[in-house]
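A single protein chain has been omitted from the complex, and every remaining protein chain is retained in its original position.
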Amino acid sequence: MLRGQLPLLNERSARGRIGASPPASDVPDVPLEAILPAAHVRGAPLDIPEVSEPDLVRHYTQLSHRNYAVDLGFYPLGSCTMKYNPKINEDAARLPGFARLHPYAPERMTQGALRLLVDLEGMLAEITGMQHVTFQPAAGAHGELTALMLIRAYFAERGERRTRVIVPDSAHGTNPASAAMCGYEVVEVRSDTRGNIDVEALRAVADDRVAALMLTNPNTLGLFEERITEIEEVIHGCGAQLYLDGANFNAILGITRPGDQGFDVMHMNLHKTFSTPHGGGGPGAGPVAVKSHLAPYLPVPIAVRDGDRYRLEHDRPKTIGKIRSFYGNFGVLVRAYAYIRTYGPLLRQVAEAAVLNANYLLALLRPAFEVPYDRPCKHEFVLAGTRQKRETGATTKDIAKRLLDYGFHAPTVYFPLIVEEAMLIEPTETETREAIEAFAEALLAVADECRTNTEVVRTAPHTTVVSRLDEVTAARRPDLHWSSGTARTG
Amino acid sequence: MLRGQLPLLNERSARGRIGASPPASDVPDVPLEAILPAAHVRGAPLDIPEVSEPDLVRHYTQLSHRNYAVDLGFYPLGSCTMKYNPKINEDAARLPGFARLHPYAPERMTQGALRLLVDLEGMLAEITGMQHVTFQPAAGAHGELTALMLIRAYFAERGERRTRVIVPDSAHGTNPASAAMCGYEVVEVRSDTRGNIDVEALRAVADDRVAALMLTNPNTLGLFEERITEIEEVIHGCGAQLYLDGANFNAILGITRPGDQGFDVMHMNLHKTFSTPHGGGGPGAGPVAVKSHLAPYLPVPIAVRDGDRYRLEHDRPKTIGKIRSFYGNFGVLVRAYAYIRTYGPLLRQVAEAAVLNANYLLALLRPAFEVPYDRPCKHEFVLAGTRQKRETGATTKDIAKRLLDYGFHAPTVYFPLIVEEAMLIEPTETETREAIEAFAEALLAVADECRTNTEVVRTAPHTTVVSRLDEVTAARRPDLHWSSGTARTG
Amino acid sequence: MTPWTAHKYISLTEADRQHMLRTIGVPSVEDLFTDVPRSVRLLRALDLPPVPSDAELLRELRGLSERNGDADRFACFLGAGAYDHFIPSIVWHLAGRSEFYTAYTPYQAEIMQGELQAAYEYQSLLCALTGMEVSNASMYDGASATAEATVMARDLTHRDEVVVSSAVHPEYRQVVRTYTRHLGVEVRDLLHQRGVTPVEMARDLLSERTAALIVQQPNFFGGLEDMGRLAEAAHAVGALLVVAAADPVAYALLKPPGEWGADIVAGEGQPLGNHLNFGGPFLGMLATRQAFVRRMPGRLVGRTVDTQGRRGFVLTLQTREQHIRREHATSNICTNEALNALAAAIYMAALGRGGLRQVAEVCARRAHYAMGRLAQIPGFTPAFEGPTFHEFVLRCPRDPEEINGRLLDVGIVGGLALGRFYPDLGDSWLLCVTENRTREEIDRLARTLEAMR
Partner (left out) sequence: MTPWTAHKYISLTEADRQHMLRTIGVPSVEDLFTDVPRSVRLLRALDLPPVPSDAELLRELRGLSERNGDADRFACFLGAGAYDHFIPSIVWHLAGRSEFYTAYTPYQAEIMQGELQAAYEYQSLLCALTGMEVSNASMYDGASATAEATVMARDLTHRDEVVVSSAVHPEYRQVVRTYTRHLGVEVRDLLHQRGVTPVEMARDLLSERTAALIVQQPNFFGGLEDMGRLAEAAHAVGALLVVAAADPVAYALLKPPGEWGADIVAGEGQPLGNHLNFGGPFLGMLATRQAFVRRMPGRLVGRTVDTQGRRGFVLTLQTREQHIRREHATSNICTNEALNALAAAIYMAALGRGGLRQVAEVCARRAHYAMGRLAQIPGFTPAFEGPTFHEFVLRCPRDPEEINGRLLDVGIVGGLALGRFYPDLGDSWLLCVTENRTREEIDRLARTLEAMR
């Protein structure tokens, strides 16, 4: 029912419309100049559109109908853990005692919030096998950066000058980027034929210049690092720290704990493993959990229990400082707390079901695609579109776009970088068997079409509100905001 | 992105799934038989589907994408006043002090709710020019029935046996139906050539058998009863009561008050005039406002102010009793209260804008359609598809269905019954000029298509999730609920 | 007319207004109202309070709402026709989607498959729960649904007397009387005995003139009726058995009316996922036998196919309804409680077969525990014998209203003082224990009553 392109806000604007009723001033009237010198008053007109409330509601409701989302369908975006986001968690986060609480409110009136932080830290410590947690990082990459800073502070105190961070070639781009932002030199280590980090190659670079190995486990191929204990020995053997990118934590909840695997520090993506909504690209939360030796360096403040009171501890002399304002994405933490409470010891079932779903989907798809590392996967797996590309010219991008016509979101494509024409597929544990089968059926049908009707694949999508979009022109001549010249094209 | 038919809940069901976490019993365990005799325990299996929460969310979110709504687009359903439903009103109604309040809660803890009722009564009395209001009726038709019962009780007390109710031929079906439910004989009076009630015909039947005239003003043709003062004289002249069906109150808010027009009693549709959401067919609220002489008969209880306390008055000896449980659709009343507060004295602008929008749209459409009563309309107007039918064979139904392909909801069709091939079109005051113009453009295009491409109109709709549905078979062989035989067809 | 004040809900600007007037061909908006006789014009502004800002309005309403005691802040032992069951978050996240609540009756079926399918599913779920063959898409509330069922029974039997048990909700009975008063239907009261409907006396009242016997299950006192024998008694004289249901959650555990031979089930669907809302909006339920469908009031959604044979849903059997049949319609009902029916469907589907049964069982277990616990307090005794579901009546050592007053001071909303409806039960107190009342709350109630002595 919603056809054609939608107007932009500016195209719905007309002088004199308004979509809210702001209050009038109720204090004695004084000339504005008595409050603000003229030089400080805005001169240029405020070019904000004027839209009535009904029209604004229609604008965003219509836009929402042009968005794919977990609540609408299967969303197998690998590495992103697009699981169901429980509604009860939304209700909890919107309670006025959480949503309307000022971060500088006196401790006496923040006891419930502080207790939630302390209890959540305790639960995450148990789940990870670590000792302490900071909630300040706003997302996974932010957690990575924080973790590396902790490691740096740790070595600095010990007087060790370590300048390098090892990153496997399969790692997510945020890993090397974080290392660089922390002033480290990045050393890349290749993967072996089983899709794990090449332990011999690792050994070769593991020396006293190395501050840390950033490992993802299960890694971005969806494979568990089978030689994790050897890796741990190599890294600790050279005096470095072992860091876990916990983006894939969903696969091992309750099965094996990073702390028990020998990791010194890790971040979690609460917006993946712990079901907090991705929000179209955030907010997330990337808490960092550490073993005791790194705890002194955690960002300040930290919520602590003091008898039956809770308080924020600011005075931690060895802290790295702050990596964002206040205490992190508290609203996200409330949701994660509710989520963990909803599973308790049953969290292990999350991992089991996630892994079962992934292996089932892999089994259904194996006939049609190349499987670069064919072993039981964890929560996700990689297929390669190489056969299709070679035989028909249809690329993984084409296949992804064609999937949209079947009513599905596409997998993550062209990641990890070490697999050609990669499709990284993660069904998550909240999907039904029926949904998984329907997706497999669609992807197999597309694989078929690559042969029988290549053109329809190469020019996909066809049933979406817009057809394939021109990314090249977008980047070459960036148009990044409305101007009166933003014509309604087409 | 949502293609094909959606499964029914039962088709998503699998034994062992669940979509909630009900509590476990926390009281000492006793055998169920100790509580309930076996004969009272359910024998037949409970055939309720079992669906997981993620799947249930997807089910209803997908269903919601198959629904047209005010928040998505222009909804010119005449007589229904599909105006914008403010979100702030939703927030107000969901406050726990309203939503979680038990109707039998002690007066001491319902003071806020009672005050809201008393204040709302006062505001509606001012807006209608009447004296008292009952909130018990759950919808317009329920209000009609209540109003007629009041009239009956009034005449009963005066010892007058009046057995007839006059209803114009343009009236909504609920009017005669309500009269019949109240045990009245219905006398229909025709409309005149200007689209008003034929006053001479009215005069002819106005005698001492008549209890009331049920008048809609503006009437269902969107026309004001120009001879309202004469009508009032005729009705009161024969000793009958003058009742207003207030479904079209939106057109005259602040312009003219039913009380001042001489009406003795009226109902309002809060879900029309006062912006409470239609909910896909309810809940509504149909409060009845009366002049003092009818007040003694109002349903019990009534909220009253007693100094600075509020209470429910039950003891009203002449009351007709109750027409539903408790006090009416309170949650709807909260929204209407918020709405009236949001306009205050500016309510008149609502009427003015509604009437302006309607006349503008009429002006845009006049070239293409027959206008059976061509005078300035109020908040809505009637077109006839007779020319199209005669010249091309395309009926009003076909035109309505074709409009769906243009992304619009259709007008009310085949009502009022006195206009052949009627389209009753009500834009409401909350629409933008742009939306009105876009709708006019679409309807004019369809009128064109009737001539240039009749087939596409006659077989419409074409772009909806299903094509034209077979209503005849549905009625001939009713399938009104799931059974394992409900095959997935198509 | 005066120039307009900008308002957030009105989209027309001054420029729009001028343009539109020009197109219409009149100089001012005033000229569109010339048909309103001057003598009936309102020549002043409406005398209404000034317009608040959004923030002020919310503050005002929050203020009003906080002068009420909600069931989150008070442990509420009131039932009596409005039940505090827990409502899973998803129910209103989904029913609260604006595609549903800002739509109206699905007249244009092809763009309304969402609501239509949901209503068909609601009908299906309600049939499964009540054990009936067909359900409509909703009525106003339990009381008016019972009244409409009464009228329906009259029409089906062509008889003009109904027998109503006094163990039916008093407000339902009042509404039955109001609805039938002018239709020549005589309502005969069948007095409960010890909290249940006496079968022998029912037999005495039932006759060839009786259109329906109306009972409630579980009844207003929480007790279980001898449904089998009541059904027999009604059917023996050719009358219909109308079963009023105040809390259909019970039927997940109890033998449903359909199994007992009910001809019409009418009742209150509020307990299925709808808020207490100070009494409304609630949800009228009406279900019956397939054979009676053409005499049913209200909307019905049916399954059909489109021109390509695909499954779809439409409003059907509309020739029963007022917009077609006018004074000969089965009812005048038009707008009903569609959104509440949607919430009820989501509620039932969320809990599912197992969850609904568990809720019902926990209600029964906790209520049973509560009755036992409270009956140990000197002065408090069960008023009636016999099994109950989640409500029960206690006789009290002092005026129940007074007890309620004192409970309120400690954050407890007590039961209903029955004297209000049954003068001979002035010392009796109707308590309800849903699965939303914890054992801790029950014990707290008991301790408070003990301390009152």
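So that you can tell them apart, the chains are marked A, B and C in the order they are listed, and the count of residues begins at 1 in each.
The rule is simple: a contact is a pair of C-beta atoms (placed from the backbone, for glycine too) under 8 Å apart; a residue touches a chain by one contact, two chains touch by 3 or more.
Owing to the predicted nature of the structure, the values given are computational and were not obtained by experimental measurement.
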{"item": "In the full complex, displayed partners of the excluded chain", "value": "A, B, C"}
{"item": "Sole contact to the chain not displayed, among A:166, A:182, A:197 or A:235", "value": "A:182"}
{"item": "Candidates A:43, A:159 or A:317 - the one touching the absent chain", "value": "A:43"}
{"item": "Per the touch definition above, residue among A:166, A:189, A:289 or A:334 touching the missing chain", "value": "A:334"}
{"item": "For chain B, the residues touching the chain missing from this view", "value": "1, 14-24, 52-55, 57, 61, 86-88, 90-91"}
{"item": "On chain C, residues whose C-beta touches the chain left out of the figure", "value": "6, 53-55, 58, 62, 72, 86, 88-89, 93, 97-98, 354, 435-436"}
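Methods note: only the chains that are shown with their structure count from here on.
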{"item": "Chain centre separation (chain A, chain B; CA means) in Å", "value": "46"}
{"item": "Gap in Å, rounded to a whole number, between the CA centres of chain C and chain B", "value": "19"}
{"item": "Computed distance of Cα centres, chain C from chain A, in Å", "value": "45"}
{"item": "Shared interface positions of chain C, touching two or more other chains", "value": "7, 9-11, 16, 51-52, 54, 57, 88, 90, 93, 98-99, 111"}
{"item": "Per-residue overlap in chain A, given as positions that touch at least 2 other chains", "value": "1, 14, 21, 52-55, 57, 61, 86-87"}
